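As structure tokens, the structure follows; a few thoughts come after it.
Yeah, one chain of the complex is gone here, protein chain that is, but the others are all in their spots.
To keep things simple, chains are lettered A, B and C as they appear, and every chain counts its residues starting from 1.
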Amino acid sequence: MQELIARAKELLADGTVARVIGWKAGDLPYNPEPAYFEKEEDFDDFVYNSFCGANLSKLMIEACKLEGKTLVCLKPCDTYSFNQLLTEHRVDRDKAYIIGVGCKGKLDIERIKKQGIKGIKSIKGAEITDDAETLTIDTLYGEKTCAFKDAMLERCHVCKGKEHKIYDEIIGESKDTKDAERFAEVEKIEAMSPEEKFAFFQKELSKCIRCNACRNACPACSCRKCVFDSTKFDSQQKANVDSFEEKMFHIIRAFHVAGRCTDCGECSRVCPQGIPLHLFNRKFIKDIDELYGEYQAGEEVVERGPLTSYTFEDAEPGIVAERG
Amino acid sequence: MSIVNSQADKIKEISGSNPLKCMKCGKCSASCPSFNEMDIKPHQFVSYVQNEDIQSLVESKSLWKCLSCFACIERCPRNVQPGKLIDAARQIVVRQKGQDYLKADEIPELIDPETPQQLLVSAFRRYRR
Amino acid sequence: MQRIGVFVCHCGSNIAATVDVKKVAEWALKEPGVVHAEDYPYMCSEAGQSKIQAAIKEKNLTGVVVCSCSPRMHETTFREAAERAGINPYMVEIANIREHCSWIHKDMEEATKKAVILMRAAVAKVNLNTPLKPGESRVTKRALVIGGGIAGIQTALDIAEAGYKVDIVEKTPSIGGRMSQLDKTFPTLDCSACILTPKMVEVNKHENVNIYTYSEVEKVSGFVGDFTVDIRKKARSVDMDKCTGCGVCQEKCPSKKTPSEFNRALNTRTAIYTPFAQAIPNVPVIDREACIKFKTGKCGICEKVCQAGAIKYDQEDEIITEKYGAIVVATGFDMIKLDNYDEYAYSQSKDVITSLELERIMNAAGPTKGHLERLSDGKAPKEMVFIQCVGSRCSDDRGKSYCSKICCMYTAKHAMLIRDKYPDVNVTVFYIDVRTPGKNFDEFYRRAVEDYGVNYIKGQVGKVIPQPDGKLLVRGVDLIDNKQILKEADMVVLAAAIEPNKDVRKIATMLTASIDTNNFLTEAHAKLRPVESPTAGIFLSGVCQGPKDIPETVSQAGAAAVKAIGLLAKDKLMTNPCTAKPDELMCNGCSQCANVCPYGAISYEVKEINDHGVRETRRVASVNSALCQGCGACTVTCPSGAMDLQGFSNRQILAEVDAICR
Partner (left out) sequence: MSIEANEEFKPKIVAFCCNWCSYAGADLAGSSRLGYPADVKIIRVPCSCRVNPMFILRAFEKGADGVILCGCHPGDCHYSTGNFYARRRMTMLFSMLDYIGVENGRTRVEWVSAAEGVKFSTTMNEFVEKIHSLGKNVRLGDLRCRN
């Protein structure tokens, strides 16, 4: 972290960049938030630790409109999103100075809390300088411990790898934290009967309060005006009537990012209701991989994605019924 | 799967070939090394199946003269592949006689480690279609 | 709010027998916006149209719904009628209550209910219709013909004769195409060169025609009436203006080992060459891959012997950019490769040849100076076997599914010519069917059998086996005698299937012209618009559209020319107003729409957008409405819904959905 801060200050000072996008400490020890840093003193509360899960690439859409270059800290998986935004001409490579920051897995406070750990005062082992395998948590009720792996975000268990796909320089080391099959959860649902599937999603989605956090955090959901706010489809937001109404919202949202979603997992991370929203996106990714060939959005800057290309021999939509 | 009602349908099902695709070019008969031994010629096989006269096929000498050399299967420009039809007719005879034929899952028990794999493959190709 | 009139047609009894038309009109009055409804026996008649016009004027209608036959039938009729009464034609919608209702249903109640729903959907749509105005685009009075074979030459000549400028782009060093490789033509047995060369000369001399040989189309942009095309003029290494065509360079060139493309690789040519004696232009090119000067830097003989000083080793490719109003594709065909037909021993024996190779052998300017001889040992053949349908009518992937159409006739021609010139040669033709539709075609084939004694055997050949003594053992079948045949032959000629030129897919993509699975260009309508591509402004000439013989090619070439002339004769074109339109305030500038646009109609510009007082400079999509054909692919790709299609807008379609599901 210190190396990162020092380098950021240096680049600010020599005028290479006009501002820095990173994380600053939040009001609790586990909720750092994205922030702009423009002056040396701003860095006092700069923080980079294992709770810095937020994907900062989306902020670059606005930052690129400002004067001068913006330094942005991107974790390996965030760089996919940045590439995807480059593909879609939403960010300007020349206006970004990308520091690839090291990542050894990010933490999910909810997972810690789920283990019955409450009244958290501070957490040790979340710094990324060492390879801590255990978190030591100081709580109002005494010191508790928790395995790092057990506190990791879902997305880190299916880590895409430790490589930064785009950067100007790299600070810190990264680690591939993958220890689960990416599509295992999707496959489990696929194997269910229609009734079970319906019941599963009804249960999950009826929790939705339509707060739009998923939409707002998603780097692919970056439309200037969302279809849900538009009068063009008569699909403006409206109050729920039945408990499963939100299915349409989530189907449409997933469809709109299909072929563009890098599977960064921000939607599930930010959902205050803990809905596993990534299951929608990952289903599309799995289908695309199976039907149109392996494709990882954001792997590199490309001209067209899987839903804006085709082959003559593509599967017919009837395949959905055939494979049952 | 549609219900197999006639012997001709059975032949079509076993062989997987569609006699209606035949354009009657005769390349099968032109390719057949056993042509002169046969009473019903390979190209005629197709029309016998088309006309559902399976009895004549089953009683023909040709059935046992076909060498399964696959020349007609290889060269048929219309994917009708009379060799497969002949093979299917043979299958019908074998089944009618009530003879046993092996299922794939029975093989492992019977197998002799010395048996070349290729033999198995070609036996399957010939007898299990 | 619109003021809509609903007009329900009886279509005699076609509609009225199954749909209660009065009831449909009654129900219509209950729909929002509807201020007038009536029914009439024949709405499309003069009287019916007057009723619509009268109502428009009397009731001040802003929109019209006609419940009648398919819009494909009379949409234009009613739109024009409405326009004459003073409202925008695009304020008219049709509810198809004949083809989609009265003709397919028997129960009156059921059909009437459905007709009411279809009417409602149309009314719901018209409620959201907005007046649309077709744009205008200008027409560049110049045509491009891609391909300089007989099809391209004829099309170019016809267009030029009508007084328009035409450019021909030909990939090879000379125009002439396949026809120049033929010896004689059926069914008249004219010498091919004798009838083609004058046409080549004529097109070359024509003041309205400009020929780019050794050139390729590199890029096409624009749209009907206004295409912009980049043509790559490959470096010839010879100055076209200085060269006198004396031919000394070709005589002296020491690199003589390149297989001659023109003679189907049956003999060789020099590195500096013209493909054939009558080539137009009669200016050689240097094949840089074969030329010693280009490979080693030494030699330069051609430069030394050229008295005109025309040799230019340092010539470079040149890109010419030109505008055209119409483009005619005449890219022709080639024979399929026979690599997958081992059974015919084509690659094993020099004496197994294709028909096109036989043409070259029979030709006086060919590799054997016109003597029929075996290429292996130069001996005169005594037994010749022709095999038909090699790769044609195949349902496997070795060949083509279609009939190549010309083989039956040229084989009869070959057989006849051989029997005529060499009466001691026996000719056997193995055929599956002999197909001779065409004027004097069957008579021609019968002459081969009856007057020339060509032996036709119904049955395909299974295998050709080269023998140690150089003979070819042909094993076929006679399906009539039900006998297998073993025949020793000296030469075997394969009627290989023809296929579209391999470059055509690339060209079709540039032109956004559709192409079928066999790489033949698709026509706009199989029967009624056979020489037009569905892409406006692109016309089809010759075999690029489907197998054809010379007379058919020439007539189609003329037809394509007429269509092109019809276009060039216009000063302006009306464009379809149902085009895509982006909402700049919502556009992300993400380029996804441009990726799916088949016409390249979407471009991006960085410009200042004033979003309710907030000014911002950013990248937004813009649609060239002259290029846009209104498919709507972009509208669905657009994640924010910024792109919409006029005439079929999101809200209009949703309104129809709502009306139907109500």
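Everything that follows uses one rule, which is that a contact is a pair of C-beta atoms (placed from the backbone, for glycine too) under 8 Å apart; a residue touches a chain by one contact, two chains touch by 3 or more.
A quick note: this is a predicted structure, and the numbers were derived from the prediction, not measured.
The chain not shown here is in contact, across the full complex, with A, C. The residue from A:25, A:189 or A:213 that touches the chain not shown here is A:189.
Residue in contact with the omitted chain (choice from A:13, A:28, A:184 or A:248): A:248. If you put the missing chain back, the residues of chain C touching it would be 70-72, 96, 98-101, 103-107, 110-111, 113-114, 117-118, 121, 512-514, 516-517, 522, 534-535, 578, 596, 598, 629-633, 635-637, 645, 648, 650, 653-654, 656-658, 660-662.
Residues 189-190, 192, 194-201, 227, 233-235, 238, 241-242, 245, 247-248, 251-252, 254-255, 258, 280, 283-284, 287-288, 291-292, 306-308, 310-312, 314-321, 324 are the ones on chain A that touch the missing chain.
One rule holds in what follows: only the chains that are shown with their structure count from here on.
Taking the mean of each chain's C-alpha atoms, the chain closest to the overall C-alpha centroid is C. Rounded to a whole number, the gap between the C-alpha centres of chain A and chain B is 59 angstrom.
Taking the mean of the C-alpha atoms as each chain's centre, chain B and chain C sit 43 Å apart. Centre-to-centre separation of chain A and chain C, using mean CA positions: 49 Å. Counting partners per residue, chain B has no residue that reaches two or more other chains.
Taken together, the chain C residues at the contact with chain B in this complex read 343, 389, 393-396, 398-399, 432-433, 458-463, 475-477, 479, 482, 484-485.
Within the complex, the chain A residues that touch chain C are 65, 88-90, 222-227, 230, 232-234, 256-257, 260, 303-305, 307-309, 312.
Residues 517, 583, 585-592, 595-596, 604, 616, 618-619, 637, 639-642, 644, 649-651, 654 of chain C are the ones that touch chain A when the two sit in their complex.
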